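Only a single protein chain was left out; the remaining protein chains are all shown in position.
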Amino acid sequence: MASEMSLHNGSERVSTGSGVLRRLLLGGLILSGLTLLTAIVAASVGPFTVPFTHTATTLLDLIGIGESTAKPTEQAIIQSIRLPRIFLAFIVGAALGISGGIMQGLFRNSMADPGIIGVSSGGATGAVVAIASGAATVSTFFLPVFAFIGSAAAMAVVFLIASVGGRFSMATLLLGGIAVSSFLGAITTATIILTDDLNVQRQIIFWIAGGFDTARWESVQIAAPIIVVGALITIFVARDLNLLLVSEDEARSLGVRVALVRNTLLISASLITGAAVAFSGIIAFVGLVVPHVVRLIAGADHRVLLPLSALGGGLFLLVADTAARIVLSPAELRVGVLTAMIGAPFFIFLLLRSKARLL
Amino acid sequence: MKPVVQRVLDVDGLSTRLDGKLIVDSVSLSVDRGEVVGVVGANGSGKTTLMRTLAGLIDADSGRVSIDGDWFDSASENRSSRRMRARKVAYMPQSAESHPFSAFESVLMGRYPHLGRFQLEGSADRDLAWRAMERTSTTEFVNRKLDTLSGGERQRVVLARVLVQEADLLLMDEPTASLDLRHQILTMDLVREEVGRRNAGAVVILHDLSLSARYCDRLVIMNEGKKIADGTPWEVLTPGNLRVAFGVEGLVEPDPVTGKPHVLLLGSEDSSGEELVGAGRKVHLICGAGSGRELMHQLKVAGYEVSAGVLGTGDSDREAAERLGLEYVSAPPFATISDEQHEAHMELVRDADHVVLCAMAVGMNNVRNVVAAAGATSLFVIEPPGVSGESGDLEVGDYTDGLASGLRRGLIEQFGEVPESTLLFELARAQG
Partner (left out) sequence: MMGVRGVVVLMVALVAMFVVACGGDDEVATSVPVEPTATVQVAAEPEATAVPATEVPADVEPVSTVAVVPTEKPVATVAPVATKAPVATVEPVEAFDESRFSDVEGIVDPTNFGWPRSIETSEGVITLDAPPTRIHSLSLGHSEILAALVDFDRLTAVYSFFVDEEQSNIAKLSASATMIGFDPEEVVALEPEVIVASRFTNADTVALMKGAGIPVARTSLENSALGNVPNILLMGYMIGAEAEAIALADELEARMQFISDVLASDESPRVLSVSKWTSAFAAGSGTTEGGIIEQAGGINAAADSGIEGHQQVSIESIAAVNPDVIIVPQPLDGANAFIEELTSSPALAQVPAVKNGEIYYVPPRYHTTLSHWNVRGIERLASLLFPSHFSGVTFEDFEHWSEK
């Protein structure tokens, strides 16, 4: 009887410490709250001074409460400049966070980032083609479309390399990704160096540096569905990824359809990364750091890790972009500079702290 | 509801190739519910590949596997068959991977095949996991991440995960590999307990032959991909099989506690880094009725060439001598030693460097054994066991009206007396 008691107590102690739902809800609530708060701040600040009451009434007006007291210019700035940028920064951050988490799980390596199988380089090369061929000046959407195609093509090539001989190998996938990235990087660099057209050079370099200053509602409308659908698919198989991370053998022996799950995750993660890259350029560090940090805090269970990495990535990039907009106001910093400047010290702090806890 | 099938695993002519090379060669075997089957064999004999094929991790080249009455043709990634198989078969890999999940999370993963896609583990699942962790004494690191645990600790966590899976068939690839002695025993006890409790079957690859003999109902010996023996431990653990499967000389001997076969490996002919103490020396044992069995082993392990005599048919010492492949003189059961036998015996006695007279029971039928002892140049008389510190109880076990005792006393006067436990030491001293 006594042992039965302790048995139940023990199990309950553990269950409260690791409840998936609990961690998911708690983390999700905190991150959503912070995101909402940051979004309100981001909508309120900028080089153009808008009184907070005007921002507040405009935002409330948008969700159908009351009427905006802002002047037309202020409304235009909030609605057509700040809000699409906030949304884009958030979904791109979410995409990078979640696909970083997936890649780290699939490759069992916390140094993996969303671009590990050549997707980012493919996107960059697609963008370079769009810029150098002049397509980018024909329509503003050719650039993201070309970039997305580049990402998808790079992924397909790396996938084929890894599947040669009928037996799929993660090691070959990784090495193929590195090789294809290097090759595409060389094409991009060669284009920059060899082109006589300084305009092309500038556009390529600025595009690669990444940023949201060109965000429009149309960008959000295109990027969001791809990223949201991709993210939902990956969360659908998050549980299988847990087992894959343990070992492919154990996953298979526990009934996971390893190839199906792995391919689904690789393709979804690559496509959402491609969509993110297409509309923002290459923003380093988010996909690497965010899942890592979430794992340190909320554990490795991908059912928790992936959704929270999405929220965390979105929040992080939103904070970084808001900072990028205001620190040099009215000038701007490239957001990639900020992600590294905010992310790196925070990351180091967490690493040291978790190390200290182990010692 | 499907009736319970007694035969939980049936393997028919299974062959597996890796990179074109035949690794498992037409193996057939079966496991019934409640049965633990051990698979033993040298490295590269195909044990692990067989196990992985059974677990559905690699495709078989040919042959069929039936689990709980359902035939599985290959490791095809068919959803229902894969899930169904996972509910019935739990696989414990050779090495427990390191990963960032906590021990508890790892154990809970065993519930995967029993849960729907969006079904979270309920309190029943958590209780199961907790209980499994108690049984594997892993609750102390319930919240530790696996990459902070030692190999042995991880292995016990994986064992808990296997238990949580509640499978009908356990496939375990060296579940005791990284464990200390105590946990090896605990783990195998647990496997037996689980098999008994859930009326499941288990196939266990083990390196330790004695451990496998102790815990398995049946043993399968693999050699170069083929099954070369399948039967009870006593049936298959023979010096001949050991020689073929492992290339070593081995002694098989009932464990004094369990009575199960206990295997002593003598090391292969070419692995003698150091010369054994008894190498090149002959010792002759005069024994009977189990009095020399223990010494036979000890001497053989120590490298002596051992002979024995005269042993009656059915005598447990004779069985031991037979198993160990000793040279000995035998006599029909309870028959008096004939002149012929005595002469043969005397030859062995004279041929030996040392002769040991065990503390055996002597009747008129075998009193000539004691007489033969007198022909030795170097004789060790073993003190009778049991009555420590006292002598003069030579009459115990003497059924010759004092004849044997008298002879024995004379020998003691001439050669002295040694306790059985120090014989090997005395022998070594005698040869300098």
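Lettered A and B in written order, each chain numbered from 1.
Here, contacts are C-beta pairs under 8 Å (C-beta built on N, C-alpha and C of every residue); 3 or more make two chains touch, one makes a residue touch a chain.
In this text the structure is predicted, and so the values were computed from the model without any measurement.
Engineer: If I'm reading the header right, one chain is hidden. Which shown chains does it touch across the whole complex?
Structural biologist: Across all of the complex, the chain we cannot see touches A.
Engineer: Which of these, A:A56, A:L245, A:L288 or A:L315, touches the one chain of the complex that we don't see?
Structural biologist: A:L288
Engineer: Which of A:S32, A:T53 or A:T73 sits in contact with the chain that's absent?
Structural biologist: Final answer for the missing-chain contact: A:T73.
Engineer: One chain is left out of this view; which of A:S68, A:S181 or A:S253 touches it in the full complex?
Structural biologist: A:S181
Engineer: Specify the residue from the set A:S32, A:T49, A:S133 or A:Q221 that touches the hidden chain.
Structural biologist: Of the listed residues, the one touching the omitted chain is A:T49.
Engineer: Have a look at A:R82, A:R239, A:R252 or A:H302 and name the one touching the chain we're not showing.
Structural biologist: A:R82
Engineer: If the hidden chain were put back, which residues of subunit A would touch it?
Structural biologist: Against the left-out chain, subunit A lists 46-49, 71-73, 76-77, 80-82, 111-113, 115-116, 120, 131, 137, 177-178, 181, 185, 192, 195-203, 205-211, 213-214, 282, 284-285, 287-288, 325, 328-334, 336-337, 340.
In the analysis below, only the chains that are shown with their structure count from here on.
Engineer: Roughly how many whole angstrom separate the Cα centroids of subunit A and subunit B?
Structural biologist: 56
Engineer: Given the complex with subunit A, which residues does subunit B contribute to the contact?
Structural biologist: 52, 55-57, 75, 77, 79, 82-83, 85-87, 89-91, 93, 97, 99-102, 104-106, 109-110, 112-113, 117, 120-121, 123, 126-127, 129-131, 134, 139, 142-143, 145, 148, 158, 165
Engineer: Applying the document's contact rule, which stretches of subunit A touch subunit B when the two form their complex?
Structural biologist: 7-8, 10-12, 14-15, 17-18, 20-21, 108, 236, 239, 242-243, 245-247, 249-250, 252-260, 295, 299-301, 358
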